[in-house]
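Okay, structure first, notes after.
Here the complex is missing one protein chain, while the rest keep their positions.
Labels A and B are assigned to the chains in the order they are written; within every chain, residues are numbered from 1.
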Amino acid sequence: MLRAFSHRHPFTALIIRRSVVGVVTLFVVSVLIFGATEVLPGNAAYAVLGHSASPAELHALERQLHLDRSVVDQYGAWVGGIFRGDLGRSLANGTSVWSFTEARLVNSMILVVLAGVIGSLLAVALGIAAAARKDTWLDDAMSGIALAVTALPEFVVAITLVILFSTVAFHVLPGVSVFAPGTYAWSGPRRLVLPVASLVLIIVPYIFRMTRAAMIEALESEYVELSELHGVSRVRVLLFYALPTSLPPIVQVVALTFLYLAGGIVIVENVFAYPGIGQGLVNAVNARDIPVIQFIVLVLAAFYIVVNIVADVTVLALTPRRRSRA
Amino acid sequence: MTAAGSAQLDGGFEVSRRGVGLAVRDLRVETTAGSAVVVDEIAFDVAPGEVFGLVGESGSGKTTIGLALLGHTRRGLRITGGEVLLNGRSVFAASPRELRSLRGSEIAYVPQDPASALHPLRRVRTQVSAGLRAHRSGSDVDSRVAEVLDEVGLPSDREMLRRLPHELSGGQQQRVALAMAFVCRPSVIVLDEPTTGLDVTIQRRVLETVRTLCSAYGVAAVYVSHDLAVIANLASSVAVLYAGRVVEYGPSKLVFSSPVHPYTRGLLESVPLADRRKTLHGIPGRVPRPGQRPRGCAFAPRCVARTESCLASPPASCQVGTRLVRCIHAEELLHQHSASHPGSATTTSTAGRADGSPGRGSLAAELAAPADPQEGPQAESASAPAPQDQPRLTIRRLTASYGEVQVLAEVDLSLARNESIAVVGESGAGKTTLAQCIVGLHTRWSGEIDLDGLALSKQATRRDRESLRKIQYIFQNPYLSLNPRKTILETITAPMQHFFSWSGAEALERAAEALRSVSLEPDNLYRYPDQLSGGERQRVAIARALAAQPTVLVCDEITSALDVSVQAAIVELLVRLRQEQQLSLVFITHNLALVRNVAEVCVVLSAGRIVEAGRVEDVLERPTDPYTAELVANIPSLFREGVGAR
Partner (left out) sequence: MNPVVGLARRRGVGRTGRSQGVLWRAAKTSRGAFGLVLSGAIVVLAAVGPLVSPHSATAFVAQPFAHPDASNLLGGDILGRDVLSRVLNGGWVLLIMAFLATVVGVGVGAMAGIVAAYVRGVGDGAIMRTVDVILAFPQLVFALLLVSVVGAKLWLIVVAVGISHAPQVARVLRAAAMDVAERPFVKAMELNGVRARTIVWREMLPNLTTPVTVEFGLRLTYSIVVMAGLAFLGFGQAPPAPNWGYMISENRIGLVENPWAVVVPALLIALLTVGVNMFGDAVARVSMGAAGRKGELAVASTSIGAMEPPAFLSADGPHSLQPAARNDVPG
């Protein structure tokens, strides 16, 4: 009966299937995160408070962190807390984890969305153009540059932009993007420019390469050849014959890019002192602020899973042959 | 003297003068890198309503020519000379815009593989109407689409119009491709092997459609193919290609019944015939690639009729009767036959045999004369197993399935010592599954398979060593059946080491022996598979199988991926090896015509059941089952009534 249902409603079935797997994975991931941070050599409370803490203080902190209970209990408390909306308190400054990270979350989302959308559109357009002009000097130049830039570490790109536009060469844009704690990034758009530009520069070559490759493969296919032999114009061939079949890999690569951005912001935010969760994570790691670490990593994992599901479903929508087999 | 424009042939060949149809002059295509010549001096004419056949094996350049007629080349190639006149207008002189308007409306193309040539995301209606929308704006698209679908034999209802390519069968896809080509009523159509890969029954119907449409609309058609029988039934004139040049050009009836050029003769010698027995002879050697062609005649290295002057410079086309032949010995060769067979145009097999010995008697003599008791598989009737001899292989009530789908049902088979059985059927009939069950690759079956009286287990890993050794399997794809990281020596000695523990010098000696027995030089032992051609690799696969000294050989479509002349050589080899080593053979093929040359017994499979079994002559000449009868009737034959007529 299940099979019949999935046969008739392939989409819904897929979404449900993936969501279930996603939830399970998230669960497993949360166990991993929890395990990693809690199974510490040494005592967490001790690590936070240091040598000079009195036994009483240690006990108090331990109770607060539920360290006096069994590991399973602790995990249960944590998960329960998440569902209740109580994420615990930051060890570093005592405020609730949520209020501490909320603004950072939003700021990072702004970065990711801006960079992702601008970068994808730009790269896809360039990729189509390069594929259409394959083997000309323009294509060779673009591909060569893409290959080089894609290899550069993020901080190199970011620092280069800082050097160029902020400190050494020109002085047009702020080299750091400090905001008052708790404010959102759109209150100072100029401070967004360089971080977003860095991320865009990092992701464009990657999407460009895949778009170009997918378009080239489509342009060299037999059905495109046949359409040329039937006298269809070059522009139509490019946009209506080659592009539609190139969309699945392009969508996949854009999804991969968003996933990448989840990690890439860590470095970029650090370079620009941008108040996002990347920065938050690094600070938390340095301070061994466990609840914050747990929360941020969990959010990132959830983001990953959701993006994957969306990408999978989109690709399936674009691929009728697999749809009928799904 | 070249053929370019100056040879005047009779009949409808003076197309260029009348300004209609297709005229090709001196076409030359080279590679962009290195300027290696791919095709050269190509010239032919096609009148409206006529079907012209372009015949060649792989590497001959036929697809390149087909595409060049539309002014198109694949990557890495460019047109460097010649002319293509379409109703008097030059295709190569057209501007890109003019060219685009010509394509699809005046000259159309039907591709070889419709599965990859139809856009996967477009529905039938969009695909077929694409040409109309590009070239005949303003016309009533829907009615024309329905009309042309009707003409190609497809339903034109809404359901069909909405289908995507993967929802169509192979035959339907090809018909859609035909509809796309005919929709604008072009004057010329180029068809590039459109029926390759289709089952014989479907092939016949598609060819019917092509023939009808062409004569109904007065379309000049160029049919490119490697399948001589198909061309013989379809085309009125034919050009035979070898290594990028036309070696023989003339009326197809004449070319196929009395070929002059040694390559054409060799080719005809290697084509199996379904309706009569014939010994197949392959052409030794291999086709030179562009850039590696010899200075003189390209065919000379493989030609037994060659002389010193053949190696000096490429021969020009000379007129011989109503034909053009590219051979300096053309006149002599033509007279040779008329002299030895006055009054009948017959062939002499001058292409020689794989081991270099002189050719045998004429094909016609073979065809006319009663079966020679010393020849071929039928010779075994003299030493046929006595009834009380135990059969080698017995299969009883074999039923096999893939998942939930049943592919074989209650198959019974018996293979005697020194006997050869051909298992034929169309795709999906279960032939490969049968082979895999015998050998232990496919394990979901029930029933019994006995080897020399002992029951075999389903899985190869459970069988004992002797049983595994005695049955050997040869795969279809020569390009994947040898380990690319091993030398030929390592490949052949692996089974030797495994079964007999030979090694070192002894293994080397035996490996060399094995190669010699498949007509390969021992110095190939140190080569890697990518240095060998497809036919050579298949020989190595046979040598590897024989290294285990088996008693039963299972051959799964081993020649399907090979050119017809190479196929003939492999079949020749198998016949000889069988005689020498008293092997039993299970030969799987979809090519009914090949069966006569390979086996004494024939078994026909349809949808997993045996529908006919018996001696080959009986099955092919007097089939009792209607399915078999239809199958046999659908095989295009070189020498049927009305060959090439029209």
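Note that contacts are C-beta pairs under 8 Å (C-beta built on N, C-alpha and C of every residue); 3 or more make two chains touch, one makes a residue touch a chain.
Keep in mind that what you see is a predicted model, and the values were worked out from it rather than measured.
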Which displayed chains the unshown chain touches: A, B
Selected residue (touches chain absent from view) among B:P284, B:G608 or B:P636: B:P284
Residue touching the undisplayed chain, where the options are A:V21, A:L121, A:L138 or A:L239: A:V21
Residues belonging to chain A that touch the chain removed from view: 18, 21-22, 25-26, 28-29, 32-33, 36-37, 39-41, 147-148, 150-156, 159-160, 162-163, 167-168, 206, 209-210, 212-214, 216-218, 220-221, 245-246, 248-249, 252-253, 255-257, 259-260, 262-264, 266-267, 270-271, 281-282, 284-286, 288, 293, 297, 300-301, 304-305, 307-309, 311-312, 315, 319, 321-322
On chain B, residues whose C-beta touches the chain left out of the figure: 113, 115-116, 120-121, 284-286, 301-302, 352, 355-356, 439-441, 460-461, 463, 465, 468-469, 472-473, 475, 477, 479-486, 491, 494-495, 498-499, 519, 521, 523-524, 526-528, 530-531, 534, 544, 548, 561
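The rule is simple: only the chains that are shown with their structure count from here on.
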Touching residues (chain side chain B, partner chain A) in the complex: 67, 70, 72, 74-75, 99-105, 108-109, 111, 113, 116-121, 130-131, 134-135, 164, 166-167, 177, 180
Interfacial residue positions of chain A with respect to chain B in the complex: 220-223, 225-233, 241, 244-245, 320-321, 324
